[in-house]
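In this view, the complex is presented without one of its protein chains, the others remaining in place.
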Amino acid sequence: MAAAVKNAKAIDIASSRRAQTASNAVRLTVTYVFLFVMAVIVIFPFYWMVISSLKTFDEYRENVPTLWPRTIVFENFGTAFEKASLVDLFLHTLYVGVVSTVLSLIVTVLSAFAFSRLEFKGKNALFGLLMATMMVPGELYTITNYLTVAGKLPFFDEAVSWLDITNTFAVLIVPMLVSVYYIYLLRQTFLQIPNELYLAAKVDGTSDFKYLWKVMLPLSVSTVITITILKMMGAWNSYIWPRLVANDDAHKLITNGLRGASFVTETNETNYPAQMAAVFIVSIPLFLVFVFLRKYIMRGVSRSGIKG
Amino acid sequence: MKKVLAIVLAVACLLPCLLPCLLLAGCGGQKEGIEVVFYHTMGANLRAVLQKYIAEFNKVHPEITIVESSIGGYDDVRDQVITELQSGKQPALAYCYPDHVATYLRSRKVVDLNTYINDPDVGLTAEQIADFIPGYYEEGTLFGDTSKMYTLPFSKSTEVMYYNKTFFEANGLSVPDHWFSTGAGDTTSMEYVVSRIKEIEPTSIPLGYDSEANWFITMTEQLKTPYTAAVDTVEERFLFDNDQNYEFCSKIREWYQKGWMTTQAIYKGYTSGLFTNTKPNEEGKVIHSYISIGSSAGATYQCPAANDDGTYSFEVGIAEIPQADASNKKVISQGPSVCMLQQKNKAVNDAAWLFLKYLLTSPEFEAEFSMTSGYVPVLRSTFSLDAYKEFLSGANYDKTGIAALSAKICMEQENSYFTSPAFVGSSDARDQVGELLVAFISAPADSTESSLKQLFKDAYNRCVSLNK
Partner (left out) sequence: MTDKRNNPKAWLYLLPAVILLLIFSFYPLINTFRMAFLNGYNGLAIIGGEKFTFGVENFRTVINNVDFKLYLRNTVLLCVLTVPISTVLALLIAVALNSIKPLQKVFQTVFFLPYVTNSIAIGMVFNAMFTQVGVGDLVQTYGIINNIIGLFGAEPINFVNTGSSWGANMFVVCTYIVWHALPFKILVLLGGLQNVNKQYYEAAKIDATSKTRTFFRITVPLVSPMLAYVVITSFIGGFKEYSSIVGIFGESMGPAGSSGQMNTIVGYVYNMLPKSNLGNASAASLILFGIILVVTAINGYVSKKKVHY
């Protein structure tokens, strides 16, 4: 491969004209300017979150928002720690996030494999049905699912108490394990992997599972990471469901804890600076995970040599 | 190797998450004693007050565990309760607004508190009932059948008028006590005062009104014009589309067009922020209002920030809001009540009643709650407590005393409180008239009468449409 690159470069140089170099420079400049502008736009809310956490409540409440805090205060961070039991919230969220991500990945990988590589009766119908479940506004699911986890089954007048799993970690994890979005995403990636590899493996007598583990997964690492990030973020941002099914202090998750009354002033106004400070604190670990995982997304490149 | 590791990891992760669920399912609800769940919206400071009184309560009733849970905002409490009602897991006690209760009633799970209040053993004495400020207490009976009592008042607030005392005194203005001018020489009408302020300072918006919906509803009460009615037929519930209401809206529209007033939704910033503003805008002008009508519980926001030397840029005065008819004084009653929801085990309801009674007949609790929150007590006896008297004596025109000042004003109007009838859809009416007022006063200057009247019809049609 390195040789090919060298070769290509040699040819490139040989046929290069000055005009082309110039246009390349322009193209590169345009690319950087474009990326820079988009980056500024995209990062603005993050910036806002940070500066809001440094403002006093009075400054935040002013009718003209300031782009940079007039007086920088750090007391919001103190308030954040004091008002919300951040450590507990964080540990709960981490637990739910990690467990549900791992389990969800297993379920997703297995299903995506079946949908992309295996043939079985009713495959298209089932996949269509899966897609259909994405098309109904989620709130109606929430209501029915709430009744299910509370043990309130159809045709029963009373809730069955031993089926009631509200206020457990399981109820925060299990109903959310299957995401059709992720199955679909991974299926798309799997479909990109040439089928010849699979057939060759079959001839070698490699089992489906081994093929999935040894070939498909390493080739799809960037998608798997994407799903991991999204799933983790899901745990970090989920709000409506946790509030409904596990609102006790032993299971409360971060967004729930932060949005709850902890940051409400006595006149029922949200103390946004303190809330932003709390949100900022809990985002840091996630951000670090992110920076760390970025390398692995890039790793997809070096492995792609197997293809073609 | 990797595979084994993965499986081990998966199992390790699965176990802890499934175990507690199995264990809990096995022994769910086996706790000793009685557990009373109470949903509210209190922030940390108020929760501390509540917890203190729960501890006191537990000295008398150690067998009762009160599980208080702060859910978020009022609407969050409503949504949570509605969903839980459907699975039979509803809390025993919940913060509520009247229209929430009207919705809950369809489940037939709201407990008629009269069954407890009139109980000879655990009920309320005549003195205890009389101690409640009547306007607040009667709210609980406004659900169509006055023989049933569905809520008890918890803490209340109303609207008061904040004005820039320094400015009023410097310019010899009187504090307005009625809305519309009765003719030349009437210097105490809001109409006159705001017109004067605008003359004195053209770059001001003399009056800022916090809530359009409150304004509309309060006007209908003060003018005794139809607003809503709690009846069965959907079409007959919404009565606000009439000529009298059109008339007062037209007057307010004139004020708006002359630049005399604004509301929070139109201004798009806190009207209290407008009132206390000292910062120039992008063109270098400092835009003020000199009168601000808002919740009595938000008094501290109506006070300007202290200067570096501890002085204030102006003194804040507080007064009752203007009236339309001195013989029919009306101010809106706001703030949470508590309702009780039926539990599977009646003993839980009985315990919930004991707690509710303990809390809401305790002037000490009301006093402490009020001093922490800015809401006003619902018990008259609170006002004769030394601690509360001391709090009120600190009433002052600055940030530390303004809450007490506003509490005082509220107390003085205790006979004027009103609550609109509550029914399923009463909050739609509230939302729609607020919208209506905004749309009406801000409609283009060349709008025809029929297009303005159409706004009333639209609001009515929406209300009906939402409740079919």
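All chains are identified by letter, namely A and B, in their written order; residue positions are counted from 1 within each chain.
FYI, contacts are C-beta pairs under 8 Å (C-beta built on N, C-alpha and C of every residue); 3 or more make two chains touch, one makes a residue touch a chain.
The structure presented is a predicted model; accordingly, all values stated were derived computationally and were not measured.
**Q** Let's see if you follow the contact definition: name the visible chains touching the chain that is missing.
**A** Its contacts among the visible chains are A, B.
**Q** Just one of B:114, B:396 or B:442 touches the chain that is missing; which is it?
**A** That would be B:442, which touches the missing chain.
**Q** Who touches the missing chain here, A:76, A:93, A:168 or A:223?
**A** A:223
**Q** Consider the whole complex, including the chain that is not shown, and state which of A:22, A:72, A:91 or A:129 touches that chain.
**A** Reading the full complex, the residue touching the unseen chain is A:129.
**Q** Write the list of chain A residues that the hidden chain touches.
**A** Residues touching the hidden chain, for chain A, are 1, 4-5, 8, 11-12, 15, 27-28, 31-32, 34-35, 38-39, 41-46, 48-49, 52, 63-65, 67, 106-108, 110-111, 113-114, 117-121, 123, 126, 129-141, 143-145, 148, 154, 174-175, 177-178, 180-181, 183-185, 188-189, 191-192, 195, 198, 202, 208, 219-220, 222-223, 225-226, 229-230, 233, 237, 255, 259, 272, 275-276, 279, 283, 286-287, 290-291, 294, 297-298, 300-301, 304-305, 307-308.
**Q** Spell out, residue by residue, where the missing chain touches chain B.
**A** 75, 78-79, 82, 85-86, 88, 103-104, 106-109, 203-205, 212, 259, 262-263, 265-269, 274, 277, 281-283, 285, 287, 424-425, 427, 431, 435, 438-439, 442, 458, 461-462, 465-466, 468
Following the convention adopted for this analysis, only the chains that are shown with their structure count from here on.
**Q** Where the centres are mean C-alpha positions, what is the separation of chain A from chain B, in Å?
**A** 39
**Q** Can you list the residues on chain A that touch chain B in the complex?
**A** 58, 61-64, 83, 98-99, 102-103, 106, 143, 146-147, 150-152, 158-159, 161-171, 173-174, 213, 243-244, 247-248, 259-268
**Q** In their shared complex, at which residues does chain B touch chain A?
**A** Within the complex, chain B contacts chain A at residues 2-3, 9-10, 13-14, 16-18, 20-21, 24-26, 28-29, 41-47, 69-73, 76, 80, 83, 86-89, 269-270, 273-274, 277, 279, 281-282, 295, 297-298, 300-301, 305, 372-374.
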